[in-house]
Structures are given as C-alpha cells and as structure tokens.
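A single protein chain has been omitted from the complex, and every remaining protein chain is retained in its original position.
To keep things simple, chains are lettered A and B as they appear, and every chain counts its residues starting from 1.
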Amino acid sequence: MNVGLEHYLTVSAMLFCLGLLGVILRRNVLVIYMSLELMLNAANLALVAFSRFNENLTGQMMVFFVITVAAAEVAVGLALIVALYRKRQSAHVEDLTALKL
Amino acid sequence: MALPDALFYLFAFLTLLFGALVVANPFSRNPVTSAMFLVLTICAMAGLFVLLNAFFLAAVQILVYAGAVMVLFLFVIMLLDLKEEQRRKINLFGIVTGTGAVLGLGFLLTRTIWGGDLNQSANPRVIGDTKALGLELFTKGQFLLPFEIVSVLLLVAMVGVILLSKKELK
Partner (left out) sequence: MEPTLSPAGIAALTILLLPLAAAAVIAFCTQRDGERSANLSIGAIAISFILSLGLFFFTGDKAQEITFNWLSVGDLKVSFGLLLDPLSKLMLLVVTGVGLMIHIYSRGYLHGDRSFSRYFASLSLFTFSMLGIVLANNLFMMFVFWELVGVSSYLLIGFWFEKNSAADAAKKAFLTNRVGDFGFILGIILTWVALGSVNFAELASALDGKAFPFASLTEPLGKIAGGTHWWVVHPNVLATLVGLLLFMGAMGKSAQFPLHVWLPDAMEGPTPVSALIHAATMVAAGVFMLCRIFFILDIPGSHALEIIAWIGGFTALLAALMALQQNDIKRILAYSTLSQLGYMVMAVGLHAPGPAMFHLTTHAAFKALLFLGAGSVIYACHHEQNIWKMGGLREAMPTTWRTFQWGTLALCGVWPFAGFFSKDAILAAALEHQNIPLFVLGVFIAGLTTFYMSRLVLVAFCGNARSEEASHAHESPNVMIWPLKILAVPTLLAGAWGIDAYIGKAFPGGHQPHNEGFWQNLFSPFNHNILAAGFGLLAVVAGYQLARALYVNAASDPLPDKIGVLAKLARDRFYFDELYEWFISVTQETLAKVADWFDRWVIAGLLVRGTHGTTELFGRALRLVQTGSLQTYAFLFAAGVVLVLAWQLLQTHAH
C-alpha cells in the first residue's frame, strides 16, 4: 500500500496521544516535561508531513522555529524545575499544590 | 512492498514503541530510562524526517533535540539526583478518566484523518532540499524577521535561565 499523508498523520496523532497520556498519568515532574516534548515532536512530524505532501516549504520552516523555541523553552522550564526542587525538596507533582483553593 | 514504505513502517513502529516506553516503562520507573527512550524516539523521528525528504531538519533534530535538549534533561536529572519514583496511592478514577479522554482524542483524530477530506495535491513534487530551505528562510517569504527574533529569544532564555537558577543569596 502506498504510504500517503494519512499514514504519517496517524503516526503523529498516536505520538501526540502518548505524550498526553504521559502528562496526565505520570507523577514525576521531569517525566511529565519529557512527555510534553513528545507532544511537540508529534506536531513537528505532522507539519513536515503536510509540507511534503502539499509542495509547500512553510511547514518545514515552522518546524525549524519550533525546534528552536522548544530548546529555549526546555532550558527555562528546567531552570524553573530546579528552583522548585530547591524550595520543595520534591519532584513529585502531588507535592506541588500550592495553587489549591 | 517498496523500500520507502517498508522503512516508513519500521521507523513508525520504532517511534511509537520508544514513545510508549518513555511514558510507561514496565520495568523501571527511573526518569533516566524515560530520558534515554526519548532520545531513541527522537532518532527514530529523524529517520521519518529523512523519509519525508526533510534532510536538514533530520540533522537539526538529532543535533539540537537529541544532542542538546536531552543532554540538558539528563544534566538536570543528575543534578537533582532523582531516584525512582516512589509508589504512592494509585488514583484509579484519575487513570480511567485520563485514559478515556486520551483515547477519545485519538479516536477523533484518526477518524478525521481517514475521513478522506485532506487537502493534498495528486502527485506532489518532492521538494525540501537544503538549498531550497535556505533560500526560503533567508530570501523569499517572510521568515527573515522571525529568524532574527528567535535569536533574541534564545538570548532572553539564556538570561532567564541564569536568573532562575541562581541560589538565594544568604
């Protein structure tokens, strides 16, 4: 069977769902963050697939920027997690409920 | 089956497998294992990118994501000296509803994708070599300004990171 756009998009969707599952179910803050990265990657895959099958380079451009910004974001996010760990001495998400009403 | 298709199925399977292992490793709950598997996922995705003719991006993916971002992740894990995730009370209700939501999402997305309404050309020309990419980025189109701004963004991120991770002055 010829591999078409739908196949790539399905892979992207699956990956995205896996990432979401990780965000919702895992308790370790860092693993949650990694699942978030997984979701970003899934989006990247979809963009590139569209770019390939629609003869448009905009998709690849966007992926370029996404990767860059993701890198910056990871840096800042990890810095925050480090600061938080220093305060709470725990990387367990159930201990980080200071926003509870 | 043609080679590209077989390769696609291979890389797709690998991506999904390693992605699943990032999220739910049955053997160890150590975050390091999750990080390792994430690296492998990224590499498999790079393979997929190559199949999609985005060579530059594949290279960037490996270099930046696997090479820099994941290394940073591992640094932090080591810095915080995280052990295995302790077992706490299992929230069954949360697990069920969460899984249900995600499954729902998956179902919706799949249904839409295979709905047969995707706007795509009949026989697309294969583009995406690096030279075209470079031209697109720097000359044609509107990506020059964002490009410059992104560099400033990186600078800002750097400054932010330094500030955030400073220790409290006694």
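As a convention for this text, a contact is a pair of C-beta atoms (placed from the backbone, for glycine too) under 8 Å apart; a residue touches a chain by one contact, two chains touch by 3 or more.
In this text the structure is predicted, and so the values were computed from the model without any measurement.
> Kindly state which of the options B:Leu108, B:Leu135 or B:Ile149 is in contact with the chain not pictured.
Touches the omitted chain: B:Leu108.
> Which residue among A:Val3, A:Ile24 or A:Ala43 touches the omitted chain?
Residue touching the chain left out of view: A:Ile24.
> If the missing chain were put back, which residues of chain B would it touch?
Within chain B, the residues that touch the unshown chain are 94, 97-98, 101-102, 104-105, 108, 111-112, 115.
> Write the list of chain A residues that the hidden chain touches.
Residues in contact with the chain left out: 20, 23-25, 27, 32, 93-94, 96-101.
Definition applied: only the chains that are shown with their structure count from here on.
> Could you put a whole-Å number on the gap between the CA centroids of chain A and chain B?
So the centroids are 6 Å from each other.
> Taking the touch rule as given, give the residues of chain A at its contact with chain B in the complex, in rising order.
Touch residues, chain A against chain B: 1-11, 13-22, 24-28, 30-31, 33-35, 37-38, 41, 44-45, 48-49, 51-55, 57-58, 60-61, 63-65, 67-76, 78-83, 85-86, 91-92, 94.
> Tell me, which parts of chain B touch chain A in their complex?
That would be residues 1, 4-5, 8-9, 12, 15-16, 19-20, 22-24, 29, 31, 34-35, 38, 41-42, 45, 48-49, 52-54, 56-57, 60-61, 64-65, 68-69, 72-73, 76-77, 79-80, 82, 85-86, 88, 94-95, 98-99, 101-103, 105-106, 109-110, 113-114, 118-121, 124-128, 132-133, 136-137, 141, 143, 146, 150, 153-154, 156-158, 160-161, 164-165, 167 of chain B.
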